[in-house]
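My questions will all concern the structure given below.
For this depiction, one protein chain was excluded, whereas all remaining protein chains were kept in their positions.
Chain lettering (A, B and C) follows the sequence in which the chains are written, and residue indices restart at 1 in each chain.
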Amino acid sequence: MKAAVLHKVRDIRIEELPKPQIVNDDDVLVRVKAVGVCGSDIHFYMHGRIGDFVVEKPLILGHESAGIVEEVGKGVKDLKPGDKVALEPGIPCRRCEFCKSGRYNLCPHVRFFAAPPVNGVFAEYVVHPADFCFKLPENASLEEGAMVEPLSVGLHGAILGGVRPGDWVAVLGSGPIGLMALQASLAMGASRVICVDLYDFRLKLAKELGASETINAKETDPVEAIADLTGGRGVDVVFEAAGVPKTSQQAIEIARPGGTIVHIGLGEQEAVPMNIVKMIFKELRLQGIHRYANIYPRAIKLIASGRVKVKPMITARLPLERVEEALRMPVERPDSTIKVIVEI
Amino acid sequence: MKAAVLHKVRDIRIEELPKPQIVNDDDVLVRVKAVGVCGSDIHFYMHGRIGDFVVEKPLILGHESAGIVEEVGKGVKDLKPGDKVALEPGIPCRRCEFCKSGRYNLCPHVRFFAAPPVNGVFAEYVVHPADFCFKLPENASLEEGAMVEPLSVGLHGAILGGVRPGDWVAVLGSGPIGLMALQASLAMGASRVICVDLYDFRLKLAKELGASETINAKETDPVEAIADLTGGRGVDVVFEAAGVPKTSQQAIEIARPGGTIVHIGLGEQEAVPMNIVKMIFKELRLQGIHRYANIYPRAIKLIASGRVKVKPMITARLPLERVEEALRMPVERPDSTIKVIVEI
Amino acid sequence: MKAAVLHKVRDIRIEELPKPQIVNDDDVLVRVKAVGVCGSDIHFYMHGRIGDFVVEKPLILGHESAGIVEEVGKGVKDLKPGDKVALEPGIPCRRCEFCKSGRYNLCPHVRFFAAPPVNGVFAEYVVHPADFCFKLPENASLEEGAMVEPLSVGLHGAILGGVRPGDWVAVLGSGPIGLMALQASLAMGASRVICVDLYDFRLKLAKELGASETINAKETDPVEAIADLTGGRGVDVVFEAAGVPKTSQQAIEIARPGGTIVHIGLGEQEAVPMNIVKMIFKELRLQGIHRYANIYPRAIKLIASGRVKVKPMITARLPLERVEEALRMPVERPDSTIKVIVEI
Partner (left out) sequence: MKAAVLHKVRDIRIEELPKPQIVNDDDVLVRVKAVGVCGSDIHFYMHGRIGDFVVEKPLILGHESAGIVEEVGKGVKDLKPGDKVALEPGIPCRRCEFCKSGRYNLCPHVRFFAAPPVNGVFAEYVVHPADFCFKLPENASLEEGAMVEPLSVGLHGAILGGVRPGDWVAVLGSGPIGLMALQASLAMGASRVICVDLYDFRLKLAKELGASETINAKETDPVEAIADLTGGRGVDVVFEAAGVPKTSQQAIEIARPGGTIVHIGLGEQEAVPMNIVKMIFKELRLQGIHRYANIYPRAIKLIASGRVKVKPMITARLPLERVEEALRMPVERPDSTIKVIVEI
């Protein structure tokens, strides 16, 4: 099979590799068809590492994927060849305290696509456990299937953030994850979502996807603007989806007393000066978000029922051969790119 | 002022009463404009009592209301004459353990419109505490304001029922409350809501309001039908909004293991044979719903943001003089009536 | 190995069976040492069935067990030969929606000790997955290890019931499960637990274990008595641990408005006339309890730290040869028996 293999920083080669085989009875073989480009893929491609995860030998990137089932193991009952599936990229151990209590995203033994040394899915085929392959309904396309992954991050955040019907929400950072947090919040009944970003292009899309107001932080201070918009009260839930220190700090100002701040945006924030005194006086809750667990089925249902629109977020589609171009696009053309899909 | 006074069963007279006066600084005087007819109003009109609540002296019925502020007490800051408001009908004591912990709907000292001996709002004027008068936004009409009350019941049920995004829901009984439970569930992200009723007229409306499937229980057994529709799994949340023993029993069959049953429908069910063994094996949660607390602001936001549509549920509008006709209409014309609004 | 095999109703034979072998790398072989007698064991012994579970071929009963690890599979890291362990009796599929979301007690594919056709542990040896064998600390005995199972039922009930510090609690039925609910409630901070039963013997033990008040329902109406004791308010959480219709009904009277009823007691209650109207007016929550999930580690910690006392509940210890006597004892001597341990 063809696969895109990262050999070293900014060096990906399309190679012919052996087609993977079903090993366990609960596995399925999937012909991968659509894979989204994520910021972590870009980071590995450009820097060769993310924190403790270092690319030390050739690695296949890509983890936001969907495809078509080609073969199923003997024990698989719910899938059959020809089924369209979205692939949840992390396989947990199923036995630790986190797996057994439903928070398998915290499993220390998880094997996650494209987290070195585990290969990802910029490749024609992959073998995956059937229970992490979720059947897409007729009316959902394969590229929508690939978008289930980033939606799951936003939806997991909105669920742990406790968005309630009628809530006011602010989203700081309106890239792919921020736009998913916007849509997940709307799907859970938020009556007002204020989106903030530095690019008008993204804010325009946010508006189309349902944002009630947008703020370009290059021109307007979001803390003051949101105080004005809410009569000084603040919003019920803030999503920090920019991954920079400044927005982490702004979130504490923007949340109403007793409100919640959802930290999704992963950047370099290892020492963000935070106003703990204010967090205490306002009795805020801060919730970190790491991937997701038990969210794929919900995310698929939201896409299939039309409550979340992911197609407008896809700004480019490129074939596997142009995967490096796909990986550079969000960085090189930030004012016209949200999500790039690699078609395989 | 004019008011519709119930003197005895099926005997309401339009009378001239003294216009009420603001007593406390936190009160407002409201010119009542739209009042919905509720099943409890009908019951008092036709039977003179509901359980321990007995009409022993002349009583003004009506508790689903909206109007226009005419005068405000000295301490009122958030309202001014001319504001359109929806009136939350129960005034709690503010001091008992239930009030202080946020569940003021359970306050034993609550004074609730049209719960004898407290008068309701089939009248031109009422004095009410400002913090139970919720300003309607420009784009919400007064009759929509009257509909905030039944929406609040359904929304309170959906919140306590814990509807989560992507959930499958069943609504047993698609009258006014059932249709509100449908809409509240959709607003909270339910991806599928199956509505059951005995009248095709109501099911047609359910479909228009977003039901994914409808079942006429006169023709089809809802337990079997929902088992089929869900591949034997059952739904995440069931609303019992019919208030009859049979649906209380069906709910236990229809809920998935670990699911929730929300009991809203109030009828004569003082001795419903319930399958407790099955409730235990499936580890079900049953949640009773009594009115609402802290829901009016959320309900208004859902109406104003277009997430919940209440206008299609209004099937007749009558002036105060025809209030008896309004009270009989849901009983006499069940196949064409959902909600009747009395215009004052 | 020796095992006690149920051939037909009231016919158990001690037989020599092949010693089981480790099959999977994640398994351990355990030398069973202590097994508690549960009501379900008694029911299978006396009636040959419980609901849909029918003893159709010879079956080993017993599921409340502890023993000593004799051998571990190659993949097992956290256990070694010689370790004392408590065995959680149900092995779920690890792949269905219930398993993955942390509620594996609802797994439709679970294999549970002594639920036909799966054998139990009235036997010298059993092979079990390592992650369902929980190491007992030095200061916990093997018979305490066997008691982890019924404690887990009570603790799961108290957690799902949401007992909060300072709460008032009532326990209807003070058998083994009721006494565990009592102790779990106290461990979670209940300031007052009122225990009800028909046997003074049990109530005396309840008092020793921390009940604030006890009521013998043969002499005193518990509904009236608890109304008196609580000034008419009722209690925050009621445990129905008797498994009879009357207590299910009483629970609705005894709970305070907004309170919770935990249904644990499994009996013949397939058609209990329940006052749904009152459940709605009081906005009660009823929670069914089916076994437990993720509770064994917590239960062991509560025993080891001395917060829960299980030894006083063990009223007899008999060798495997006298297992039939052990199974009859709770029925034949209800006024002196709580829990019987079979020593193997």
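By our rule, a residue touches a chain if its C-beta (ideal position, glycine included) is under 8 Å from a C-beta of that chain, and two chains touch if they have at least 3 such contacts.
Remember, it's a predicted structure, so these values are computed and weren't measured experimentally.
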Residue, one of C:Met1, C:Ile50, C:Ile68 or C:Ile159, that touches the chain absent here: C:Ile159
Sole contact to the chain not displayed, among A:Met1, A:Ile68 or A:Val272: A:Val272
Contact partner of the left-out chain, one of A:Cys93, A:Leu198, A:Leu286 or A:Leu318: A:Leu286
Which residue of A:His128, A:His263 or A:Lys339 touches the chain not shown here: A:His263
Touch criterion as defined above, residue of C:Ala3, C:Leu172 or C:Met188 at the omitted chain: C:Met188
Touch list for chain A against the chain that is not drawn: 51, 98, 103, 105-106, 108, 245, 248, 257-258, 263-264, 266-290
Sites on chain C contacted by the missing partner chain, in the whole complex: 155, 158-159, 164-167, 184, 187-189, 191-192, 212, 297-302, 304-305, 307
Hidden partner interface residues of chain B, rising order: 26, 94-97, 99-104, 129-131, 293-294, 297
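By our rule, only the chains that are shown with their structure count from here on.
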Between chain A and chain C, centroid-to-centroid distance (C-alpha), Å: 42
Multi-partner residues of chain B (at least 2 other chains): none
